[in-house]
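For this depiction, one protein chain was excluded, whereas all remaining protein chains were kept in their positions.
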Amino acid sequence: MTPRPVVGILMGSDSDWPVMEQAVKTLQGFGVPCEARVLSAHRSPELVRRYASAAAARGLKIVIAGAGGAAHLAGVVAAHTTLPVIGVPINTKSLKGFDSLLSTVQMPKGVPVATVGIDNAANAAILAVQCLALRDARLARALAAHKRQLTASNRKADRRLPR
Amino acid sequence: MTPRPVVGILMGSDSDWPVMEQAVKTLQGFGVPCEARVLSAHRSPELVRRYASAAAARGLKIVIAGAGGAAHLAGVVAAHTTLPVIGVPINTKSLKGFDSLLSTVQMPKGVPVATVGIDNAANAAILAVQCLALRDARLARALAAHKRQLTASNRKADRRLPR
Amino acid sequence: MTPRPVVGILMGSDSDWPVMEQAVKTLQGFGVPCEARVLSAHRSPELVRRYASAAAARGLKIVIAGAGGAAHLAGVVAAHTTLPVIGVPINTKSLKGFDSLLSTVQMPKGVPVATVGIDNAANAAILAVQCLALRDARLARALAAHKRQLTASNRKADRRLPR
Amino acid sequence: MTPRPVVGILMGSDSDWPVMEQAVKTLQGFGVPCEARVLSAHRSPELVRRYASAAAARGLKIVIAGAGGAAHLAGVVAAHTTLPVIGVPINTKSLKGFDSLLSTVQMPKGVPVATVGIDNAANAAILAVQCLALRDARLARALAAHKRQLTASNRKADRRLPR
Amino acid sequence: MTPRPVVGILMGSDSDWPVMEQAVKTLQGFGVPCEARVLSAHRSPELVRRYASAAAARGLKIVIAGAGGAAHLAGVVAAHTTLPVIGVPINTKSLKGFDSLLSTVQMPKGVPVATVGIDNAANAAILAVQCLALRDARLARALAAHKRQLTASNRKADRRLPR
Amino acid sequence: MTPRPVVGILMGSDSDWPVMEQAVKTLQGFGVPCEARVLSAHRSPELVRRYASAAAARGLKIVIAGAGGAAHLAGVVAAHTTLPVIGVPINTKSLKGFDSLLSTVQMPKGVPVATVGIDNAANAAILAVQCLALRDARLARALAAHKRQLTASNRKADRRLPR
Amino acid sequence: MTPRPVVGILMGSDSDWPVMEQAVKTLQGFGVPCEARVLSAHRSPELVRRYASAAAARGLKIVIAGAGGAAHLAGVVAAHTTLPVIGVPINTKSLKGFDSLLSTVQMPKGVPVATVGIDNAANAAILAVQCLALRDARLARALAAHKRQLTASNRKADRRLPR
Partner (left out) sequence: MTPRPVVGILMGSDSDWPVMEQAVKTLQGFGVPCEARVLSAHRSPELVRRYASAAAARGLKIVIAGAGGAAHLAGVVAAHTTLPVIGVPINTKSLKGFDSLLSTVQMPKGVPVATVGIDNAANAAILAVQCLALRDARLARALAAHKRQLTASNRKADRRLPR
């Protein structure tokens, strides 16, 4: 039986999948059940609203939303839920992600979106795990291990440098 | 009896009123009935959705939406109606309207927002009149007169220059 | 017999055709007769002036103008007509469309250009259809169908995601 | 007896206090015990390291860090803890917060900082409450109430508009 | 008898006068007859066209054009004359002159605008004098004197520094 | 016998040649003798100084200078001559020419650089011809012909559009 | 007898003095003899060249140069000396120091300018002291003390926060 997802990963378009897939893989690496959906704030607003409104009741704890350009998805989700919403600004061909970043992060007082770096869906996943780990000792240990691994692979890269 | 409004003027916060008031005044100058509402994509999303979804049925022809920062209002309205939506990016203290402009104008394919200059609510109103004038001979004449007046006041300013 | 065009699609250079062609195709999809022209605000200003001044009398209802860099075309057209003018900022090699966007959208009070996203000529066409649909029930229905289709293809993309 | 703080609010300089104070007040409004500290990634790096390293053991659940310019504070804290770290980019005189925003949000893969809008410390606090509410039913209810209140004050502002 | 002007100084609005006045004063300092006009590419395009088309025949040698925002004035003048056109981007409240600069300088191949710094109308005037001096020995000497004066006042400022 | 050059074309590095070559070719097209030199404000400052100081005496009328990044070449030349100096900002890999443009155009009061668009060396050449044409009837006629040709090739491109 | 200056502090204009004065005061605080001069890369290039060329022979070890806009001063000095040159980009009214920063830092390969933050002349001075301290044990100790003092005043600010 598939475990009930605790993190919802939304993207405005399936062209965002190569970026957002990293969030899925990172969460899977931590053993956190998640679901990925293509839902657009502009093309399927009703579905976004229903998804966001029902998210908490369905057992989701966190929503990650990635979008590019006038990236409203994360903000619109945040308008419909009190769960933490993490925004991933997706790089754009012309303005190089400046548009995605500013339209994700500059939310008005009262409705935050936790914004990570452009195209950095892996970090969105880790941030989600950090929130979940606040009361999940297994995840807290996994994060500590992950941190040690970051250091370890940094050391390994260091040793690979030509001397 | 107040005439039924044909243009809806939305703003995310009442702090946007000094800017958006210019749209109201400009429309009034053209004799176009309008209504002004404070509705936030993030703080009152349900109201925005209902307003946008019902707009056409209520007799509105055009919606003007002004917002600052992660300015999602115009885009969210456009997601819920097929009426033309005009976006007014509002100037911001830190990023000087770059955020408002990019998050208003860079809409995805399929859901346009007709964006005017930062804080330029008067132009949003004129654009609305231009759309309405497509089949309203009185408004078309009023726009022609307005254009002559622009030239006239430009000339007047020209004559006032020190020689 | 070719129907009389109701939308004029201008571009500053034929190198803009691959972008602006989307406007033509989108309008054709809605059954809106249009004409496409290469006219430059800087290289053929007389032609632009005559085109814009005669546009309304020729039966055009809306002008779409795409240009890159110091993108003056839409603004110059708007100076010569009271028809709605929609501007499409074209992406540029060095400044990535920042120049095209700012020189299209930041019009002075009195002479608006309805600006869409960088390279987003399809949205310019849809915006034109939205204006025309204000009194054309067939187009209004077509826009509603288009909106349903956006949702439908969003759903389809959603179902295609790996689970 | 003062309750043990669960949120640590750091700022790089006491000149950031007028901004960061909003985080304190917002958390107090939710009844979430917090502590505010001036700790600089560049002027007191040892203290930051010790603070961040000991944060979890001291019972902190979340760290909020505000800084301006080359805003490294949130990132440095995130390097030393697996708790969620929320970054508040502070507005700057010359570059208008572009520097603070980019140096807070663009963290490398593996070490996220949950970034909120420039100077938006209140949103950092709400985000913190959202994380804490994942397993605290009282806070979840308070967030729901807060969301209703946002809508209510939006409605009130709407009613205050001149008609 | 007033001498026939050889430099035309245009501005889009009389609000640009405090900036453009520096061009007038600088030219007067060099004894170069000039005329200042308020003419807008968007509000009085016919006048701009006529002015630019007739400029050479009227004896003008150079046109200086200052405008802000979507600053099309210099480009439109350049479209209608083969005289050198100097553009002065005017500072703007929101985008701080980025818009004015980019829309003045990024002209397409074939139609240059000689752009000076934001609000730097004095430099536009000096550039005009440099062009005129190519065959006017008196102006060439005046420019040499002006250059010495720049050095001299730089030296004077140097001596005034506290030691 | 080679005619004495009247326009000097400088570039900071030979990697700028593919861009600056357009200036050479454009000037040749107008029959204006020119010389092209690699001279760097930072790597061969003495040569730049001597070149600029001697330019007028050597019979040069105008200097065109192209450089990228911290593009000081045009400004340094302008510091050493009262001839008109035209700056060509060269596109850059990282900052996309923003750096080159700003460091070329934002000259202090008293020492102008006539700046053209990024990589637009052809326009620098035309601007030079426009200055030279102020007293050269042949060049004035050639510029008029060039302007007609711009219109003609614009018309040709217009006719090539698919109907 | 005044000690021979080891650091030269240059500024393009005396309007830069309020910023550059911080460099003087900071150096004085470390007991490092310095001299301050107004010398402009554009208005007094000969003086700059002579100053820079003679700097090493006169006993200067480091040059600090502050300028705004198209800020060429530091780069031009660096072209004429092999001493370390530290650049201070000065804030500007329109472009908020973006221009000064980019034109100072983006130097070509071979001729570096050590750039500090916008208006941060104090840091330029400390950087100069750090270079001098490489072989001056007194200065090295003074820097260590200064670092402790930074921490101490950070701590003091921390204690002043309202609890």
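All chains are identified by letter, namely A, B, C, D, E, F and G, in their written order; residue positions are counted from 1 within each chain.
Here, a residue touches a chain if its C-beta (ideal position, glycine included) is under 8 Å from a C-beta of that chain, and two chains touch if they have at least 3 such contacts.
What you see is a predicted model, and the numbers here were worked out from it, not measured in a lab.
Within the full complex, the residue among D:L10, D:L27, D:L102 or D:V116 touching the omitted chain is D:L102. Note that of G:V24, G:I90, G:A114 or G:A157, the residue touching the chain absent from this view is G:A114.
When the omitted chain is restored, the residue from D:T26, D:T92 or D:N120 that touches it is D:T92. Listed here are the chain F residues that touch the chain not shown: 13-14, 17, 35-40, 42-44, 46-47, 69-70, 93-96.
Listed for chain G, the residues touching the missing chain in the whole complex are 56, 61-62, 82-84, 86, 101, 105-118, 120, 122-124, 126-127, 130-135, 140, 143-144, 146-147, 150. Although one chain is not shown, part of chain D still touches it, namely residues 12-13, 40-43, 45, 49, 69-72, 75-76, 78-80, 92, 95, 98-99, 102-108, 110-111, 113.
We take it that only the chains that are shown with their structure count from here on.
A comparison of the A-C and E-F interfaces places the larger number of contacting C-beta pairs at E-F. Of the chain pairs listed in E-G, A-D or E-F, the one whose interface repeats that of B-E (more than half of its contact pairs identical by residue number) is E-G.
Centre to centre, using the average C-alpha position, chain B and chain C are separated by 19 Å. Centre-to-centre separation of chain A and chain B, using mean CA positions: 34 Å. Each chain gets a centre from the mean of its Cα atoms; for chain D and chain G, those two points are 35 Å apart. The set of chain C residues that touch two or more partner chains comprises 13, 40, 42-43, 69-70, 95-96, 98, 105-108, 110-111, 113, 117-118, 150.
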